[in-house]
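My structure is below; once you've seen it, I'll send some questions.
Shown here is a partial selection of chains from the complex, left in place.
All chains are identified by letter, namely A and B, in their written order; residue positions are counted from 1 within each chain.
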Amino acid sequence: MSLTREEMAEIVARDIPDGSYVNLGIGQPTMVASYLRPGSGVVLHTENGMLNMGPVATGDDIDPDLTNAGKQPVTELPGASYFHHADSFAMMRGGHLDVCIMGAFQVSAKGDLANWSTGAPDAIPAVGGAMDLAIGAKQVFVMMSLFAKDGKPKLVPACTYPLTGKACVSRVYTDVATFAVTPDGVRVVETFGTTAEELAARLDVSLI
Amino acid sequence: MAALEAVEAVQDGDTVLVGGFGMAGMPVELIDALIEHGASNLTIVSNNAGNGDTGLAALLAAGRVRKVICSFPRQSDSWVFDGLYRAGKIDLELVPQGNLAERMRAAGAGIGAFYSPTAVGTPLASGKEVRVIDGREYLLEYPIRGDVALIKAHKSDRMGNLVYRKTARNFGPVMATAAAVTIAQVSSIVDSLDPEAVVTPAIYVNRLVVA
């Protein structure tokens, strides 16, 4: 059985070392927060200027001055701190975050990431902090389905979509397998409802 | 000072830095005053390019903006920008969010240019000088200066020292350093602030508007 999005989020959460400073990208990566073990000491960074971000705010806790990078209202945990955008991205670009988790359109065998533009000629381009995040964290984890709706693999020999960052992804969490991007190639860490052999047959990327 | 009087600092053709990340930290009253003021042919530097039909979107809709420098113009409710862009009526310089902040910081800090690792190997590297430093590739990035900055803070003292509220701080402190004239919209002006907790020193603030 392939994984649900919730199960993927749980597996990612399990792989985040205790005490890590982590940035969760907009969309699916946000779900990882729900599966962090209480007491893990994981601290969430949001690039709009905060450390120790808490869960999404509801009801009376909603404060328009306290949002995450997806502009959703969030809450503050004890030990929080606020800082401006230049300081926030300095924190990121300077390699101080342990893990950043992002979605992707494609990841290449060398760890190139494409997640900001499909390159469609009539699209309005928008990048936000994706390129800064991609090259800033010590490790970049990608969460995505392994195959697009049309069946094409999203783990590819080389990205055909415009890049977000070069050689920046270290792990790829998908619904059917988890991959580690290593200097020696792409390694299958774990499979879900399939086998490494079956995956190898469907991918153009050599697996080790 | 009244908002309309404050924004008279903006002249046709100016580059205006506008604070905020979404609505948090957005100086709505100053933008409304700028629309009323009527300055045109503006370049707007802001993280987004307007939401819905108010604020920055209304300024765009009024035809006052020739160029937007931002990181994320496309949002679910950015129909005003989308329409102008598709009609070829507005220019866009797309800048990664961290480079946007750092380029304004460089303007405020007297840095001539800097090498950033962000966007290397991407379409946004196009035309930029590449330099390898200690085996890693970087792009040369230049400062973004504003003629005027419109920002929103929480409180100020009478000198113009500013504190912010939570993530509404975002671009305000950086933009305040990067513009020739900084106009801050604040909720209130208080007698004193804790000198240890001032985020934007008064030297960066030229005009205060309570709104």
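The working rule: a contact is a pair of C-beta atoms (placed from the backbone, for glycine too) under 8 Å apart; a residue touches a chain by one contact, two chains touch by 3 or more.
Model, not experiment: these values are computed from the prediction.
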{"item": "Chain-type multiplicities in the full complex (formula in displayed labels)", "value": "A x2, B x2"}
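Criterion: only the chains that are shown with their structure count from here on.
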{"item": "Contact footprint of chain A on chain B as seen in their complex", "value": "21-25, 47, 71-75, 81-82, 85-86, 92, 94, 96-102, 104-105, 116-124, 137, 164-174, 199"}
{"item": "Chain B contact footprint on chain A (complex, rising order)", "value": "46-50, 63-67, 71, 76, 82-86, 88-90, 92-93, 112, 117, 122-132, 135-136, 162-166"}
